[in-house]
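Inspection log for the structure reproduced underneath, given as structure tokens.
Removed from the display is one protein chain of the complex; every other protein chain stays in position.
Presenting chain A:
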Amino acid sequence: MIETIELTKRYGKFTALDSLSLKIEKGTVFGFVGQNGAGKSTTFSILATLLAPTSGTAFVNGYNVQNEAKMVRRQIGYMPDFFGVYDQLKASEYLHFYGASYGIPLTEREKLIPQLLDLVNLTHKRDAYVDLLSRGMKQRLCLARSLIHDPEVLILDEPASGLDPRARIEMREILKELKEMGKTILISSHILPELAEMCDRIGIIDQGKLVAEGGVAEIQAQLKGEKVITVILTGRAENAIAFFEDDPLVARLQYLPEQHAIEFTFKGTEQEQVELLRSAINYGLAIRSFAEAQVDLEDIFMEITKGVELS
């Protein structure tokens, strides 16, 4: 559905995007994570046919962004990170304008616009002037605008930025609904845990390079090659510590007295993890919980980008 091949963008000596190769399948919600200036918006602008790449190319739904820009525009619904509105237009007129821009006939627009306003929970603001809407409402209206021509691909650059927690939750719910509708969504955000919850796959971009790509767990494994396991005990801790320390795949073990638990990193495979638990129970350890610690996406992100900076 979306493919970039060695996509590069340079501004003089500065490389904003460095040989980005990416493939996103139809119906995937792909999260693009990166610090400011990492190259997220540059990638999105190229995919939206607003910026020409210096080298490499990209395809949206099979159409080349360079040679078939017109067709690409029909495939995508684009929401930039910063956007303005027209002061004197009402919400429904705003959608009519963009609907007409895609050549949608008036009769069809009149059916479509109430549905879109309903989808983004703005039916009650139909006749309100756009510039008087709150930021969250404007974001939702812009999302409705990007859906007006029923695009297969949505390119959403930081759709939740600047929103209060309630507005973020509303935006997340709408995106979930769109995901259920089968849209392919490319989304960038600084709200990393939210991306983890919403996205099927995540790409981490740093200094114009894609440094990791995959599911959250995949990225963790790909980058760290180890997982953190927390074991909550009911019996004596000394026996458990001695048992786990003996395992060659276990490292950095520490005792957490408040929770009466031990935490360690495990370098083995999933099967080896099963075997470890089985042998611990057979050894007679009283274990109340044996679980992989949930690693926050932000932690992964910080870890990865730190690594890139160091290298």
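Convention: a contact is a pair of C-beta atoms (placed from the backbone, for glycine too) under 8 Å apart; a residue touches a chain by one contact, two chains touch by 3 or more; residues count from 1.
The rule we apply is simple: contacts and distances are computed from a predicted model.
*Asks:* Leaving aside the chains you can see, what is the UniProt protein name of the one that's missing? Options: "ABC transporter permease", "GntR family transcriptional regulator", "Anti-sigma regulatory factor" or "Phosphocarrier protein HPr".
*Replies:* Checked against "ABC transporter permease", "GntR family transcriptional regulator", "Anti-sigma regulatory factor" or "Phosphocarrier protein HPr": the hidden chain maps to "ABC transporter permease".
*Asks:* Of A:78, A:244 or A:264, which residue touches the hidden chain?
*Replies:* A:78
*Asks:* One chain is left out of this view; which of A:21, A:101, A:234 or A:289 touches it in the full complex?
*Replies:* A:101
*Asks:* Take the complete complex as the reference. Which residues in chain A touch the chain that isn't displayed?
*Replies:* 9, 48-55, 65-67, 69-70, 73-74, 76, 78, 80, 82-89, 93, 97-98, 100-103, 142, 145, 149
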